[in-house]
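These notes are about the structure you will find just below.
The complex appears here minus one protein chain, its other protein chains still in place.
Let's look at subunit A:
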Amino acid sequence: MSKTTTRPAVRKPEAENGGAAPGAGRPTLEVIGLRKSFGTLEVLKNVSLAVEKSEMVFVLGRSGSGKSTMLRCCNRLEEPDAGEILLEGQPITGSGVNLDKVRRRIGMVFQGFNLYPHLDARRNITLALRKVLKQSRDEADTRAAAALTRVGLADKAGNYPSQLSGGQQQRVAIARAIALEPAVMLFDEPTSALDPELVGDVLGVMRELKEDGMTMLVVSHEMAFAREAADRVVFMADGHIVEQGPPEDLFTNPQHESTRAFLSRYSYGP
């Protein structure tokens, strides 16, 4: 897949909106015609998806369906071969984009937490506040404390990752991301590496984020949580989005064959 198939990277939402704030009236995150191959393996085949402001969208699909790759393209940890991604109406794909500026607006939570083991919880959060947002030590500490309080770990600021449980580590990782006040949060299988009894805490934090109006795109296998908390569920198979809709519809009345097969495997069908 060559770069030449990329759609024109420049869009002018200001013109369409008659000078309103950039991105007004557009989805917070918009993925258009995304394609990605690893070698000869085509992982994403023309994927388009929009996430509205304050919406929580769950992406389901079996492993290898391309859902993690799609998510990782959204902050360009993977470089798409073709297609366009817009954040609040502004293109973030293409060569003229300042990636570091874009990424501070997109929070990411990883399956393996990826906390910095040599820094305590507070400094895991303040590092980007200090170096990227250029905040003073006091400002950053205050904001880190607020973020830790939001994830229920106000008393763990001085703990190193190795002194925290998996669930606590993932909540610190969420705090690290929300402290930057991103426009959208990406979750890449946030509970897959956790012991079952620790999953609930992390999902609880995600539910609270949603209630506070955070825009979230979540790749996960937590079907019960998706059904209960998501605004919309997207099902991916073989590099395509084959079906999407409100969780109740998708879980009780799946239209596509691969969705049915997937749901029955998880014994969560109608």
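In this text, a contact is a pair of C-beta atoms (placed from the backbone, for glycine too) under 8 Å apart; a residue touches a chain by one contact, two chains touch by 3 or more; residues count from 1.
The working rule: contacts and distances are computed from a predicted model.
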Legend entry - Per UniProt record, name of the chain withheld from view ["NADH-quinone oxidoreductase subunit J", "Amino acid ABC transporter membrane protein 2 (PAAT family)", "Sulfate transport system permease protein CysW" or "DNA ligase (ATP)"]: "Amino acid ABC transporter membrane protein 2 (PAAT family)"
Legend entry - Sole contact to the chain not displayed, among A:Gly112, A:Gly158 or A:Gly200: A:Gly112
Inset, instruction - Taking the full complex into account, find the residue in A:Ala177, A:Met223 or A:Leu250 that is in contact with the omitted chain. - result: A:Ala177
Legend entry - Absent-chain contact - pick from A:Asp100, A:Asp138 or A:Glu197: A:Asp100
Inset, instruction - Taking the full complex into account, find the residue in A:Ile32, A:Val97 or A:Leu127 that is in contact with the omitted chain. - result: A:Leu127
Legend entry - Hidden partner interface residues of subunit A, rising order: 75, 77, 100-101, 103-104, 106-108, 110, 112, 114-118, 127-128, 131-132, 173, 176-177, 180
